[in-house]
Structures are given as structure tokens and as C-alpha cells.
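Sharing a structure with you now.
Note that one protein chain is taken out, while the other chains of the complex remain in position.
== chain A ==
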């Protein structure tokens, strides 16, 4: 950790599209990936984050600052997370889950995963494929067989495919 205790240390993070961000070390080390770099002494200059683009990183930093400003109160942290994710569209959530995984931030991972699950639950198979760009590589026969195998999961499901 920083040698001079007491003085807030600032880290500079660089996204894969070369945007630079300043963030307090105390907030940034919510990411285990960044914390390890700091502990290994590789955080002197700029920390390159090769798997995160600038737009997503800006969002993650907002989260880091917001959540680290809340004292140890799980209820308040949870409501901050809910609010933080409430206006994010599906594509942003997918980018965030990738970033949270790369940055090794388990609380953000769980919150985003839960949110994605919550959205997926009510949508049709076609909607999920479309939104996530999942290519259906089954042959029609295979797809019919899988559907038959798990027929019960398609019964009584009402989907709403707006947005």
C-alpha cells in the first residue's frame, strides 16, 4: 500500500481506448486486480486496463466512488447498488459484467449478474439471443430436441419483449 499513510493517494487508470481516469486508491482497490497491482508496486505510473473501454470504466469508477463513500452498512450499500444499476440498459450491463469480472470486483459482479438475470427471466429466447448477440448454432432438429427435453421450462411462461 502507499508509503505515506494519511495522505490520500490517487491512481491513474487507462482504458483500452486510451482514456485516462484519476481515482482515489482507497476506492480503486475495491478491484482485487488493481489492489494486487498496487501491492506489487506496479501502480506507480499509469495502470493500463486492457479489457475495459472508457465508457464502461467511467461507470465503474462512479460506482467505486459511490460505494466506498458509504460506511459499513450493507442495507445502504445494497440500495446504492440498486439505484446505480436501475438506469443501465442491457448492453451496458453486459459490458459491466465483463469489466467487473476482469477487475475482480465480486460485489459489483453479483449485483450486475442479478440484474441481468432479473431482466432475462421475463424475456423470450429470441429476445435474449438478439440482445446478447448469441448466435443460435443448433440445427433446427437439435433445437427441437433440446426444447422437447426441457418442455416444462417453456410451459406457462409469459414473456414481455419490449425494450
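In this section, a contact is a pair of C-beta atoms (placed from the backbone, for glycine too) under 8 Å apart; a residue touches a chain by one contact, two chains touch by 3 or more; residues count from 1.
Note that in this section contacts and distances are computed from a predicted model.
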UniProt protein name of the chain not shown, from "Protein kinase domain-containing protein", "F-box domain-containing protein", "Ribosomal RNA-processing protein 42" or "RNA polymerase II transcription factor B subunit 3": "F-box domain-containing protein"
Option touching the unshown chain, where A:55, A:76 or A:129 are the choices: A:129
Residue touching the undisplayed chain, where the options are A:12, A:68 or A:113: A:113
On chain A, residues whose C-beta touches the chain left out of the figure: 91, 94-95, 97-98, 101, 109-110, 113-114, 116-118, 120-121, 125, 128-138, 143, 146-147, 149-150, 152-157
